[in-house]
Structures are given as structure tokens and as C-alpha cells.
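Here the complex is missing one protein chain, while the rest keep their positions.
Which chain is which? They are A, B and C, in the order written, and residues in each are numbered from 1.
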Amino acid sequence: DPQERAFQERIDAGQKIEPKEWMPEGYRKTLIRQISQHAHSEIVGQLPEGNWITRAPTLERKAILLAKVQDEAGHGLYLYCAAETLGVSRDALYEQLHTGKAKYSSIFNYPTLSWADIGAIGWLVDGAAIMNQVPLQRCSYGPYSRAMIRICKEESFHQRQGYDILIKMMKGTPDQRAMVQDALNRWWWPSLMMFGPSDDASVHSAQSMAWKIKQNSNDELRQKFVNQTVPQAEYLGLTVPDPDLKWNEEKGGYDFGEPDWNEFFEVIAGNGPCNAERLGARRKAWEDGAWFRDGLTAHAEKAALRAQPVAAE
Amino acid sequence: DPQERAFQERIDAGQKIEPKEWMPEGYRKTLIRQISQHAHSEIVGQLPEGNWITRAPTLERKAILLAKVQDEAGHGLYLYCAAETLGVSRDALYEQLHTGKAKYSSIFNYPTLSWADIGAIGWLVDGAAIMNQVPLQRCSYGPYSRAMIRICKEESFHQRQGYDILIKMMKGTPDQRAMVQDALNRWWWPSLMMFGPSDDASVHSAQSMAWKIKQNSNDELRQKFVNQTVPQAEYLGLTVPDPDLKWNEEKGGYDFGEPDWNEFFEVIAGNGPCNAERLGARRKAWEDGAWFRDGLTAHAEKAALRAQPVAAE
Amino acid sequence: MVQATAMQAVVDRAALFDFLLGMGDNTLILGHRLSEWCGHAPALEEDIALANTALDLIGQTQLWLGLAGEVEGKGRSADDLAYLRDARDFRNLLLTERPNGDYGGTLMRQFLFDAWHYLALKGLRSSCEPRIAAIAEKASKEVAYHLERSRDLVIRLGDGTAESHARMQEALVDIWPYTGEMFVSAAHDLVLAAAGVAPEPENLKAEWHALAAETLRAATLEKPEDRYMHKGGKRGLHTEHLGYVLAEMQFLQRAYPGASW
Partner (left out) sequence: MVQATAMQAVVDRAALFDFLLGMGDNTLILGHRLSEWCGHAPALEEDIALANTALDLIGQTQLWLGLAGEVEGKGRSADDLAYLRDARDFRNLLLTERPNGDYGGTLMRQFLFDAWHYLALKGLRSSCEPRIAAIAEKASKEVAYHLERSRDLVIRLGDGTAESHARMQEALVDIWPYTGEMFVSAAHDLVLAAAGVAPEPENLKAEWHALAAETLRAATLEKPEDRYMHKGGKRGLHTEHLGYVLAEMQFLQRAYPGASW
């Protein structure tokens, strides 16, 4: 297909694809799946952190967390807009989320059980997200690439704030230090799983790489994350909960154990600690809010009608 | 009317009137009003105290409060049963409560703002209730009289428990003592109002006294309550919030100030701090529970049907 | 203030402290209520706007309570005041602690508060106490936006569908009896008004009513009569709801006394 060939050549030449330009159906579908999954993750991701806003331990921490959650909702908005440029409405994407057809990042199916979890999410979850997202700034699809540039800037800010929570707690009381270690114990493996299974197990990877929707292999990014994170854990004075973790001088990186992929697939399939609650909360918000959205629509229609010139006296 | 005369003679002779016996309509109506008002007070009265069960400061206090609230619901049950002997159903009485036609003791329209309020309610509110109720043990209507005998026994137990909460707090920290004084400041006047306005202002009093539905005047009971309560306040080390309060040697009782009857009538009219919430909570409990009651009824009907002998093979 | 006699300064300090607590407690408690919505709002734009409003209010809390602590002069920080007082010492309006209700209830409460907040801050911008004027200056920019937004939504939902209209009217009737307290002068208000530190609450009433009336008319909602009005918040006599808010909000500071976060 000459059209597809020309498309691939543009991508290979590093050109950006823009909304109104021709693109293969597979490219469009892959992008919609990936962008909407990312958008859903941002909005579901409000819930575990939102769980601690009302209990944040100081006014400053409360303000920082509010700002962060607000940013996440904003990221959701950019991403839904990016997806809309591909011809799918936000409501249609919500529908897919609410019926369980679309996924969101599985990590948000774990509960936030102490204030240290808020730090750990910033440090580890946002850290892993950045690792995934930085290459996406160079994604071949223009609107997605531009959204990622904005998002990455804010995410790295969030990651520093999360780490800062943990630094402060590690300088604190034994109870606080225990909370931090406990948070790392619970979030470490789910964070590693955020990169997805080994690429051998992933069907979409090769095509996505060719299309420059994806730029690095899952294992590559996971290795990079571990290499970056382990020294940070050590700096905090924490023990990474992986007995197989050790520095490998030869490869210039850490060797580490295999995440429990069984758990990963279970949680994706709906069998995680908070799946039902997260999805239930989003569905309820949507259903309870129907009257609100309908009200605004009705008002807009009335206003438009009033604004029309009167046809006949 | 000879029937009415005979009725009055029986009452004057100290005989009890029983459900199936003839009685004047006014007697029946007055009793229904009074008993149902009392029953409603017991169940609405669960709310201000229930507000502190989940926050009771020790397991023992929690257990005592649970037992007390359970007793109150039980009192409600006795009283609705006593009212039912007069030919009015519990559902009909609820209906009157929920539509605002029937009243309940106005004191439950005040909020419980600290743990000391739980002590103050036991001491003052139950104390005033007992003062009102002890004579009712000798009420001319048999079922009411017998219900009051059971109730009074439990109420005096509650009053001691309430006082005990305050003793413990007054032996405690300055914060605790301040809570107790604050509770007395807020509950003192509403407690005095529990006896109702001066009898001059009460239309029903004379007839009720003749029928032995009522045995003492409101002012008599209020005086008795003040005489009993002031030394208890002093024993606790509290200041009664009434600048006019002083011992009157001549009458062998305390002189005291006039409650703010304007506030009293306002609260009765619905304009108290918690009227809307108390009634709203009861209405909501009733409406939300409709499916439950309907389910039980339907099951009972099915069970009755199944128990019937089969008419034809 | 600078030329005040020693006696006056003492009186003013207590009055000023109470007043500042009131401002800070209003924003703290309402900010708390708004943040309960996090992730549960009816549209993504609303999640963003609510978080933004809550954030502004918490930021203002830091300023008001920070100044309150300074004025008190006992070394209490804004955090100490937010996290280590019990309900009886809170000075917020009862309106701010009311439960959220449905989203319409939250918006109606917000509009009625924003209108008052905006007018109060406008008056405070010309306070003779420069630190108050400075906070009011900053806050009033934020609050002007809050008001613009809540007012707009009240109008659109009031004049939306039959259901949205009914919900907004019900929300209005429910919350209205909590608006009177905004215009009741506590003892400290009179002292501060006399000293030119803060406007007298009573004096905001006419303008607030005009603003409310104009908005509710545009929203096709019926403005309730002023009948019984709840009060007590400014004297620390709250509804039964505040205790639960504080138990949740203060948990970490209470459970781990002295820890730094």
C-alpha cells in the first residue's frame, strides 16, 4: 500500500502526524487505546491520593496534594482532548471505562493505607510514569507528543514532592520510618509492574515501535527505573523488598527479581484490592452527575435559542 | 352525663382504667397525645446520644451508652404499645411524627457537642424526665402507668450513669472540666423548659389533673428539679448559669430566673438548632426502610399461605 | 493601631485573634468539604475547579491562621491552630461545615459563601491593619473567580432542566437558614469595626442580599424568606458535623504528637 508506505516514511523521517492527516486504522486504534488508557489512569488515579487530602498532616502538605490531584485531572483533560482529535468523544471513552472495556493503570487498584503511601506514589508511581512518558514526548502523533511534554514537566515536580514527603518522614520518629518502609514494601513490585510484562509477552510492541508510538521496550524502561530508584531508596535508608536485588558491575545496572506476574494479570482482570471500589466510585460519580450535565446542556440550548434573532414579529 | 360521672368517680377512687373499658373521648385523645409524644421523644432521643457512641472515649463508656440508647428504643416500644391499646397504630403515630403533626420533647433539638453533653443529658435531661415521670406511675390509665413503672426504674439508672460521667471528667484535666461547665451552660435552661411553661399558660392542665393523667403542676416539678439539681451541680464544682439563682430559706427551695420562653416556643415551632436534622433523620430512616418492612410483610404472607392446608388436590 | 494605648492593644489583640480565626477557619473547613469531592465530581472540569478552589482556600487558611498565631503571640503556628484545636475553639460559620449534599448543594453553599467572602474581602482590603489588607488583596482576586464560577453554575443549573431546577431550589431552601450568621456581629466584630480593622458584618448584608437576589432571579429560583437563622459558629457553638470533620482532618497530628511531616 503506497499510502501506508508514505506514512511510514514520514514517521521514519521524524515528522509528526497531525489530526486531519491520513493514518492507518491500526495506528489510530492503537493511539486511541493507549491515550485513553492513560487518560483514564489520570482520573482514576485521583482516588487513591484523594483518600488522604482530608487527612493530610499539615496545611502545606494538603495544599501540595490538592495541587497535585488537580494537575492529574488536568492531565486527564489534555489526554481526552488528544484522543478526541482521533475522532472519539470523551463520553464514548468514559463509557468504555465504566463498562470495564477500557483499562487504567493497574497500580491504582492498590489502597493508600498511610500518609507514607502518598510519598511513595509520588516517588515510585510518578517515577515509573515519567520513565514511561519521557520517550512519548517524541511520539509520532503530534497532539499526543505535545500533551506529553506538558505532562512530563508537571510529573517530575510531583515526583520530587513525593520523595520530599519520604525524606521528611525518614528524618522523623520510628513510627514514621516504619510507615515509609511499609509503603515501599507494598508499592515496590506494583511499580515495577507498571512497565508491563516482558516484551516477549506483548503482542503490540513491535508495530508500536515502528510507528514511534512506543520508543523503548518494557524491560529496558524497567531496568532504567530500577537503576534510578535503588540509590534513592538507599539514600532514604530503606530496604528494597527484593532479595535478588544486587548491583551487576558488568551490565552497569542492577539485577533484580521477577515481579509476580500472576498478581499483575489477576489485578488487570479485576481481582485487585480496590478494583471494584475504584470503578464503582467512577461510575457513581458519573451516574450521580447526570442531572448536572443535563442541566448545563439544557441551559446552553435555552441560551442559544434566546440568542437567535426572532423570525417574525 | 352519668357515664362520665361514673368514670370520674372511679378515677377519684384511685381505680385504674383499662383498655377495653369505656372512657371519654377527651381522655383518650389526651392520653394518645401525651403517650405518643413521650414515645416519639424516646426514639428521637436516640439521635443526640447516638451521635457519640462511635466516639465514646472508652470501651466501658461505649457499652454503657449503647445499653442506654437500647433502653430508650425499648421505652419507645412500651409506649407505642400503650398507645396502641387506645386504638391507634404505631404506623399512624409515626406518620404524625414525620409530618410534623406530633411533637417530641424539644430538648432533643439541641446538639451534642462534646462527650460532656452525654453526661449532661443523663444527669439533667433524664433527671427532668424522671421528675415528670415518677408521678405518672400513678396515672389513671393502667397500661401507661405500668409502662412508666418500668421506664422510671431504668431512667434513674441512666441518670446516675450520666452524673458519673461528669464526676469522672471533673476529676480530670482542665479541658475536661471546661467541657462539663460548657455542657451545663448549654443544657441547663433547656432542661428547665422540659417541664413546660407555667401552668397559667397551659390549656390542658386542669382537666389532665382531674383525670389523673397529670399529677403535679409544671412549676411544682420545675421547682423540685431545681432544688434537687443545684446541690448536685455544686458537688461537681460547677456554676449554674443563672445569676438569679439563690437559696430561699423561707420557701425551703431555690429562687431562680425565668427560662427564655421565646426560645422554647421557637424551638417547638421548628426553629431550633437541630429540628430539621432530627426530623429529617427519622423520615429518612423510615423511607429508606420501606423495602425492609415490605419484605418482611411479604414473607409473612407467603409463609401464612404455605401454612394453609391445600384446598384441593 | 500603632498609636493605640496599651489597654486598647490588649483588647484589640483578643478581638483580632478571634476575627482571624474566623477567617481562617471558614476557609479551612470549607476547603475540607470541597476536597471530599476529589475524584467524585460530575465532570472532569468540576474536579479541577473544585480542587482549585479548595487549594485557594487552604492557601488563604495558611495566611489567616499564620497571622492569628502571630497576633496571639504564644508561638502557635497555622498548623497548630488548624490541627490542635477542638471544635469548641473553632470560629467558622456553620454554613461552611454543612455536609456536601449532592453537587447542587455543594454549589449553592459555595455561591452563598463566595458572595459573602467576596464582599468581606473587599472591605478588608482597606483595613487599617496592613497585614490584613495584604491578605485580603491577594485572596480577593481568587475569590472573585470563585464567585464568578459558582454564580454562573447556580444560574445555569437553576435555569436548566426541571430536575436541576428542583435540586437547586431544594439546596437553596436547605442552606438558607445558615446564611444569617454571616451578618451577625460578634463582640469582636464591633471592636474591630470601630477601629477600622474590619467592616461590620451587618454592613455587608444589603449588598449580599442584592447579589443573591439578582443571581437567584437569573437562575429562576425563589429566594427564601429570612426566617429562623442558625448561629453559634462564631462563638464556637457548632453543628454536630464539625466534630467528625476534625476527627478526620486532625488524625495524624493527634495520633503522632510532635512528629514533623
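Everything below uses one rule, namely that a residue touches a chain if its C-beta (ideal position, glycine included) is under 8 Å from a C-beta of that chain, and two chains touch if they have at least 3 such contacts.
None of the values given here were measured: they were computed from a predicted structure.
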Q: For the chain that is not shown, enumerate the shown chains it touches in the whole assembly.
A: A, B, C
(Q) Which candidate, B:33, B:55 or B:224, sits in contact with the chain we can't see? (A) B:55
Q.
Of the residues A:111, A:142 or A:172, I need the one that contacts the missing chain.
A. A:111
Q. Which of B:137, B:176, B:205 or B:271 touches the chain that is not shown?
A. B:176
Q: For chain A, enumerate the residues touching the unshown chain of the complex.
A: 48, 51, 55, 111-114, 175, 179, 182, 186, 266, 270-271, 273-274, 276-277
Q | Where the unshown chain meets chain C, residue by residue | A | 86, 243-244, 246-248, 250-251, 254-255, 257
(Q) For review purposes, identify every residue of chain B that touches the missing chain, sorted by number. (A) 43-44, 46-47, 49-50, 53-63, 66-67, 69-70, 73-74, 76-77, 80, 90, 115, 165, 168-169, 171-173, 175-176, 281-282, 284-286, 288-300, 302
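Just so it is clear, only the chains that are shown with their structure count from here on.
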Q. If you take the mean of the Cα atoms for each chain, which one ends up farthest from chain B?
A. A
Q: Between chain A and chain C, tell me the centre distance in angstrom, where each centre is the average of that chain's C-alpha atoms.
A: 35
Q: Between chain A and chain B, tell me the centre distance in angstrom, where each centre is the average of that chain's C-alpha atoms.
A: 58
**Q.** Residues within chain A bordering two or more other chains
**A.** none
